[in-house]
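Take a look at the following structure, please.
One chain of protein is taken out of this complex; the other chains stay put.
On to chain A.
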């Protein structure tokens, strides 16, 4: 159970408040207009953005005092999820041992994770020699290996085409099924959200709302979300498709 307890984040003029609870195993989409603070919310949970007030707990453990790497979670950023000078296998192995001094069993685990995402033959390649989809698979293999109870996705697949993105979301779903981890995923695309999440948090006007059932939210959006999605209340759910905007903050 993830709890954001009276959390406020202040950065200059920007201000975001969050007071909410996610059940264990929940799969939650984070929706909202660009610049509303979706990434900031994930950054705060992951330990990259300091909290002005409040605290974040996971299963009762206070995360606020932990360094980013010590928190029981894995995060995939929008980009730069891999070190360009290390091979795919090394990038995966970092999830087990940042020193890269692996025992035999650990090496087997790395190989298994690569195989799980279908990259068993490409472990020796550098990220630049991999396609965008393959790079995402490497990052996912590492998250799989880390087996942390919370997975944060900050639009890591935004640059992929629709077919690849669907493939990646399917892979994420499988990983969640295997690990039982909780998911918090920033997205711009309601269809992506539908593909994987059952709940959604709407971030608008300086506030991250409590999670609500996704289907109901999308079919009958509140005003702020409706204007972001580009449709009026009661209009056809797929009347307007959200244009891709990858510069979200």
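In the analysis below, a contact is a pair of C-beta atoms (placed from the backbone, for glycine too) under 8 Å apart; a residue touches a chain by one contact, two chains touch by 3 or more; residues count from 1.
The criterion applied here is as follows: contacts and distances are computed from a predicted model.
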Exercise for the section: Out of "Formate dehydrogenase major subunit", "Quinol oxidase subunit 3", "Thiamine/thiamine pyrophosphate ABC transporter permease ThiP" or "histidine kinase", flag the one the UniProt entry gives for the chain missing from this complex. Expected result: "Thiamine/thiamine pyrophosphate ABC transporter permease ThiP"
Practice task
May I ask which residue of A:25, A:68 or A:124 touches the chain that does not appear here?
Solution key: A:68
Problem - Positions on chain A where the hidden chain makes contact - result: 46-48, 67-70, 74-75, 77, 79-83, 85-86, 94-95, 98-100, 142
